[in-house]
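Left out: one protein chain. Kept in place: all the others.
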Amino acid sequence: MTSLNRRQIMGLAAGAGLASAFPGFTAYAQEKEIVIGGSIPLTGVFAFAGVAIEAGMSDYVKLTNEAGGIAGRKLRLAYEDTAYKVDTSVAVFNKLTTQNDIHLYYGDSTGFAKTINEELNRRGTILMAGASFGSELNNPEKYPFQFMAGPDYVEMFAILLEYIAKAQPGAKLVFVNSDTEFGRDPIEASVKRAKEMGLDVVAQIVTPPTAVDVSTEVLKLRRANPDFTIFHGYVLAPLPEFMSQAKQLGLKTKFMGTFWSMDNSLWANVGAPADGFMGVMPYRYYYDTSPDAPILEKIRKLRPTYQATGYMQGFLTAMLMGEAAKRTLEAGKELNGKTLKAALNSIKDFDTGGIIGVPISVPGNSVPVGRIYQFNAADKQMKPASDWISLKK
Amino acid sequence: MRIATAKETYIADEGLLVTSTQRAWMGVLLAMLVLAPFVLNQYWLYLACLVAINVASATGLNILTGFTGLVSLGQAAFMAVGAYTVAFFEGQVGTPFLLNILAAGLVSALVGVLVGIPSLRVKGLYLAIATIAASVILHFVFTHWVSVTGGVRGINVAPARLFGLELASPFALYFVIVPITCLMVLGAANLFRTRIGRAFIAIRDRDISAEVLGIPLLKYKLMSFALSSFYAGVAGGMWAYFFRVVTPESFPFATSIFFLAAVIVGGLGTIIGSVLGAAFMTLVPELLKYVVDWLAPIFPNAGAALSPVRTIVFGALIILFLVFEPHGLAEMVRRARRFFHLWPFRT
Amino acid sequence: MDWLFFTEVTLAGLGSGALLSLTALSFVLIYKATRVINLAVGEILMLGGYLFFAFVTAFGLATWLAIPLAIAGGALFGFVVERTLIRPMLGESSISVLMLTVGLGSVLIGATELIWNTDPRALPDFMGQAPVFIGEAYVSRKIAIGFVVSALVIALFLLLFRFWRGGVALRATATDQAAAYSCGINVPAVFSLAWMVACATAAGAGLLVGAIGGISPTMGVFGLSALVVVIIGGLDSVLGALVGGILIGLVEAWAGTFLGGEYKLVTTFSILIAALMIRPYGLFGTVEIERL
Amino acid sequence: MTAHAILDISNIEVVYNKTIQVLRGLSLKVEAGKVVALLGSNGAGKSTTLKAVSGLLALEDGDVTSGAITFDGAPSGALKPHDLVRRGLFHVMEGRRIFEDLTVEENLVAATYALTGRKASSGKTRPTNFEAVYEYFPRLHERRNGRAGYLSGGEQQMLAIGRALVAEPKLILLDEPSLGLSPKLVEEIFTIIARINRERGVSMLLVEQNAAVALAVSHYGYIMETGKIVLDGPTERLMADEDVREFYLGMAGEAGAKSYRDIKHYKRRKRWLS
Partner (left out) sequence: MNAAPASAATPAPIAAHLAVDGLGLWFGGLRALTDVSFEVKKGSITALIGPNGAGKTSLFNCISGFYRPRAGAIRLDGVDITRTHPPERAKAGLARTFQNIALFKGMTVLDNIKLGRHAHMKTNLLQALTYWGAARAEEMELRAEVERQIIDFLEIDHIRNKPVASLSYGLQKRVELARALAMRPRLLMLDEPVAGMNREETEDMARFILDVKEEWGISILMVEHDMAMVMDISDHVVVLNFGKVIAQGLPAEVQGNPEVAAAYLGSGDPAELMRRLSGVGEAA
């Protein structure tokens, strides 16, 4: 009998331990705060961006709260690592939304944005943005509760093409993309667009996602001998090797990239071979001391060392979310997907505090603005190579 | 389960649950499974469904690798075939939910048979690599057969509908996914009470002598591949309805590794091992998140800085189990059962 | 047909093929002595690259010193892994040990992310920039150097196994450890040596691969291509690693150029399956004797 | 015993997996230059005894938990198996255990590691003593470049003994050299075993199921049951023992060989020890 009792006690103890280990069993108290949820890739192939995004978002939250919050309510960031895997992202989404009252959400990939879209539409309570600039998402009908804090990939290409068309009409182009969803996204549409703009895409090169050695691709490039080579679907590798081999071969082509391969510190590490690399960037860099950028000043005070491009992306995304929430609350409306999106789309000629050099509007799901920067190896910095380019719809 | 009668003593002896204690525990477990959705919140229901899907797939892989001895690193690809099948049938054909799930299993089984064909000649680790090759080729098909798979963009899947109800939330799907998985696990347990299960084990232990004992090797190896990928296909099909989008990146190679790890951690060649292993490996990363949460006050940047730890823990779990508990969780359960059986008289 | 272009593509293929061969050599050495497929080879490759990176940038060492140190670091790692993880697994099934190395790879990736974070980085240049021309055909300098180094190392091992009885000891140990002991072979030493040399080779290959493509926690996937090489060449054959590496290097180069980059992987893996159907133990692998 | 004992096993106990005891206080001696037979039924612990001597026990999770083994005047317990081989103790294991993937000659090369530290020629890939092996076993010479796995059972046994010869040992432990061999080959192999003993003065400890042929080549014999020695003596004495004659040599009393056709059902096993 004694043993039975002891066993029961043990069972109770184990049960209690279990309950405390599984917070799902306990209810959460609601606080008067605005929570931004986040599925953020702090590990995995996209971690370099995720870490910076998290920093940017939490800094925005911090600055906003210091300034009194949004309509009197504090902002809070609730996020978890996803390792850039769709199922983990969904798990994080489900977990965070059950534990917090979430109306704003940051998602990490195109795959996740597409996966969760049905759920967003079903709930209708959340406005989501994220690290993906997938052109498919830039469709307010299909993705009514999502947006992106910058141009989509096709728009990024469009900005590059616009720059090229102006700098060298009729130039010969080569597109180089990785064989991933990310890499393939803008290619088809952009080939068409280039043709319309009188530019000549003489070759398209696709590299396997895990390419290390690019010698054969460089040989192909040499045959095509373009004036401009546009990379898409990479972060850094194998671009430096591509460029240095091309230089060794005496190719005159100019190399360009899109947002996620525009981080300054990555290129600073590459050094000389990176010289002259250009690309489209929707935001200013951390070190930009333009007078019309008070926010950058604040950021530099908060974080004395360089912050990656993902930081700006995260910061601006959080800012647009905050602005949407603010406008909704100030209009006396309840926070939900519809009201938030409407508030977001009401943003017109909005001053980002200098993160973007021109006032922006969010007519649909994207912010089609960008600027061409070029890397200067001597100064180890990306320098503006054009004015801000706003695409007209 | 029928209670044995005097006439059918061997039936009792060969039942899945031999003692009344076992039957009682199984009853408790089933009751818990039925009650769970009314107690758990959405997040834990989400995890419960994910665990169930993974259990189904891990059970399939254990049939192939643990019981038949054919190492496969292609389980994720078979799941993908199932998921695409569901997406295709749901979107383009419009057949009903359960039929689509069945079709997912069957199409996957067919692909499994194709992939299994080299297994007669190619052995051991060479075969494992051949299954990697098969998954690479399948991935290529998913990316390039745009008219069926939607290419890199993949396919969105409409919510499952059953008896006019829309099954969109984890709560609703739980009532389909968990029973299907339970049936599949039961099926696997039954299998190893019959000649087919024995044939699989014989092939694992010594394939050439199995042939002389009357077991046609190719037929049974292919059957094992078919069954294993049927399980994967059904799991993939449920996955498709659960996540409602299928892309080529949905089932990366790492998923195959995950399932193999789950089966090893759970216990190769045991049914309960597949269940425990899949549940354990699915839940560990979640539990780690809580650890990180608890540490957050001490290390302000714990979330970001400690997250590679999860990668390390995944690897370390595999290593530790292999070195210290090579027969996996199943063996630990067995030991615990023996302990409680004798407790408190001996330890 | 543009023959110059074809020649250049072929040369590039030979170059990357040599790197694959070198990595494959690491697989082969370990398999030869311990019958273990080390799926962590890619991560050890990565470790070599990061060690070199750390020695040069964090410790400010000269490259000529950092290179041997990184390779020695690989050897040390091999030694530790063999002693602590592989030896307790003696006698376990090959799939268990295979998965152990998968776990090891995961731990290495996590540790690398923890220490160096996940940014991709370029290695400090230690090969120079000037291009190499063979006749009129262009070869990237790094690729050319990689080819020469790989070829020398593999030639060295081929000669070693031809004229030194250590090769026999390695294979004897792999076939039957107890019998090897009973022949006076110091089995633990053979295991240690094989792992040390193999991991040093992988670390060295990591330097070359990292110099070409940069280093990142994901660079370990290179090991997967090398795995294809050893399966085609035969898991226990140095010659197989050489021939397989060159073959895969060429096929990848040709497929990538004339079909498109997206066809590279699928072509090599299709060849893998075809090769296995014809020769289940690879081109030069030892056929296992099956008896009733 | 006055002669110098090359091997002296004294009162050893062996436990597998820390739980299963196999040897319980076993003692035996091999005098220098002699052949000693160790007989007993399956599972009595004969192979375990040999492995305890050669140190290979550790590979199978076995431990010598008490007692002492002295080889060539020095305790062997602390030595690794390969060190023992290099000191002149060679174990020809049950089932031949040749390296199937290697050629015949490579198998012999592998055995040259036994000469490490003993012979100037130890580093060479082909020391002169290969000729001696080929002289004993001309068939191995014919097939020296063939893969050892394709040799017939008899040839594999020859190769296993050939490897021992290359190692130039003082003591050879032979585990069931007759297993699976035809009567004639058994005679051949045992003739060579006897020659090696007599021509080279190599001592041997021989484990055999074929008691008749084992006793024919030995000077002394031990019989073991369930982990200990139950009977021992010079070969002549053992062969005269009635129990040995019935249970090991298959002789029915004084009458000579008994037929397998006459075996009674449910025959009770003779207990050597009560």
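Worth a mention:
We call the chains A, B, C and D, going by the order they appear; numbering starts again at 1 in every chain.
Everything below uses one rule, namely that contacts are C-beta pairs under 8 Å (C-beta built on N, C-alpha and C of every residue); 3 or more make two chains touch, one makes a residue touch a chain.
Because the structure is predicted, anything quoted here is derived from the model rather than measured.
The chain that is not drawn here is touched, among residues D:19, D:145 or D:259, by D:259. Annotation: of B:199, B:245 or B:318, B:199 touches the absent chain (contact as defined above).
The set of chain D residues touching the chain not shown comprises 39-43, 152-155, 176, 179-188, 190-191, 194-195, 197-199, 209, 211-213, 215-217, 247-250, 257, 259-261, 263, 265, 267, 269. Interface residues of chain B with the unshown chain, by the touch rule above, are 8, 10-11, 13-14, 187-188, 190-191, 193-199, 201-202, 204-206, 208-216, 223, 227, 269.
We take it that only the chains that are shown with their structure count from here on.
Distance between Cα centroids is largest for the pairing of chain C with D. Centroids of chain C and chain D (each the mean of its C-alpha atoms) stand 43 Å apart.
Centroid to centroid, with C-alpha atoms defining each point, chain A and chain B lie 35 Å apart. Residue numbers of chain B whose C-beta contacts span two or more other chains: 143, 308, 310-311. Residue numbers of chain D whose C-beta contacts span two or more other chains: none are found. In this structure, the chains touch in the following pairs: A-B, A-C, B-C, C-D.
Interface residues of chain A, counted against chain C in their complex, comprise 43-45, 47-48, 51, 179, 205-208, 210-220, 222-223, 235-238, 240-241, 244-245, 248-249, 265-266, 269-271. Those residues of chain B whose C-beta lies close enough to touch chain C in the complex are 65, 71, 118, 121-126, 128-130, 132-134, 136-137, 140, 143-144, 208-209, 212, 257, 260-261, 264, 268, 305, 308-319, 322-323, 326. Residues of chain C touching chain B in their complex: 37, 85, 88-89, 92, 94-100, 102-114, 224, 227-228, 231, 235, 262, 265-266, 269-270, 272-273, 276-277, 280-282, 288, 290-292.
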